[in-house]
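Shown here: the complex without one of its protein chains, the others still in place.
After this line comes chain A, so read on.
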Amino acid sequence: MDNDIQFADLAEMWQSHDPAPPGLVERALVAIEMEDLDAEYELLHIVERGRTLVGTRGDQAETLTIVFSGNDCSLMMRISPLDGDCRRVDGWVSPPRPVRVSLKQQETAFDSTSDAKGRFEIARMPHGLARAVLSSLPAPDGTAHVEHTEQLFATPAFEV
């Protein structure tokens, strides 16, 4: 081995021992594609992600739990497989309150509203990449949003 360590060799070593995971680029592209440049939101960040096997037999029913968090809001979702290529999403918004929850995919969006305990569900949506967007509900009397009370949160792209 020659005497000088080159950064090029170090770079190559890291690239082969800890390569970027498959799908990294695609998920970044989807996140960009679904970016709403007009919306002022706080980006939530992933804090936890885990898979749990549910059911007793080897039917590969695997539930994904994913938690995003920001300064004033966090969002936990449990994603369970349904028949075909579909998923069910059970979610909790914290601090608990009613908000509009939208799971956006490239073609469509699946909307739900959380209850006073922050719980929401999307009974069925296709497997694929999505972003979650949380927004304040209109005031109960139907008046327009009051600007400074409206809050918007969005997540990066993740696999449902």
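Basically, contacts are C-beta pairs under 8 Å (C-beta built on N, C-alpha and C of every residue); 3 or more make two chains touch, one makes a residue touch a chain; residues count from 1.
The definition used in the following text is that contacts and distances are computed from a predicted model.
Taken from the listed names "Sigma-70 family RNA polymerase sigma factor", "Branched-chain amino acid ABC transporter permease", "GXGXG domain-containing protein" or "methylated-DNA--[protein]-cysteine S-methyltransferase", the protein name that UniProt assigns to the chain not shown is "Sigma-70 family RNA polymerase sigma factor". Within the complete assembly, A:27 is the residue of A:27, A:78, A:97 or A:119 that touches the hidden chain. By the touch rule set out above, chain A reaches the unshown chain at residues 1, 3-21, 24-25, 27-29, 31-32, 35, 37, 43, 45-49, 69, 156-157.
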